[in-house]
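Left out: one protein chain. Kept in place: all the others.
== chain A ==
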């Protein structure tokens, strides 16, 4: 069969068109519904926040040296108890007023406020500096609910986030944390960390995604920790915030912390 140039170009052009359509057909052929999905019980919120009612907390602490939230959090997440303060790992911890609120602390503040410990944790900032500085996106802000998350798999241990966080909410594993965990107390359903990664509070993303409240909130018998969606006007958190004057830590830095303190 005789073929001239015009014929050859026609066939060639059609063939190229056909080849370019191939990936589209393949993609269409593979669509058999979603093969994964979120847990239907997962809590839904646009920006999780926490209110820490220090009055209630102090009342309980006076009664019985209460550290229920810290113990519950650290047990749930296999956080090691390292005595050396330079190497300690903390997700939720106690701190003095002047260190918690250095920008507003003054010497004439009520004696009780000055002397009582404050419960601190990651603020899950609206504009988190740790996320901006992380070179591997190991720490990231969840688009759906605003949790500042850690993907421990991706962390390379550069500690930029620790320099970036103005709240000291991040801890670095200088060594293997496992020797500091009591074997009988290890939570077998949650991993530990390894040497060379940074860790912090994750607002219990693993519990929220299964429809549970954070471990510290559940453990607090004084109901001093209240967790909820701050963008929802009907949430308990918003009701408390509209009824009481609240404090946030280092607001002038523009990080938009989402942990509120009532005194």
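In the analysis below, a residue touches a chain if its C-beta (ideal position, glycine included) is under 8 Å from a C-beta of that chain, and two chains touch if they have at least 3 such contacts; residues count from 1.
Assume contacts and distances are computed from a predicted model.
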Name of the absent chain as recorded in UniProt (options "Predicted transporter component", "Raffinose/stachyose/melibiose transport system permease protein", "Putative sulfite reductase-associated electron transfer protein DsrJ" or "Extracellular solute-binding protein"): "Putative sulfite reductase-associated electron transfer protein DsrJ"
Residue of A:5, A:63, A:153 or A:182 touching the missing chain in the full complex: A:153
Missing-partner contacts on chain A, residue numbers: 33-39, 42, 78, 140, 142, 144, 149, 151-153, 186, 188-194, 205, 209-210
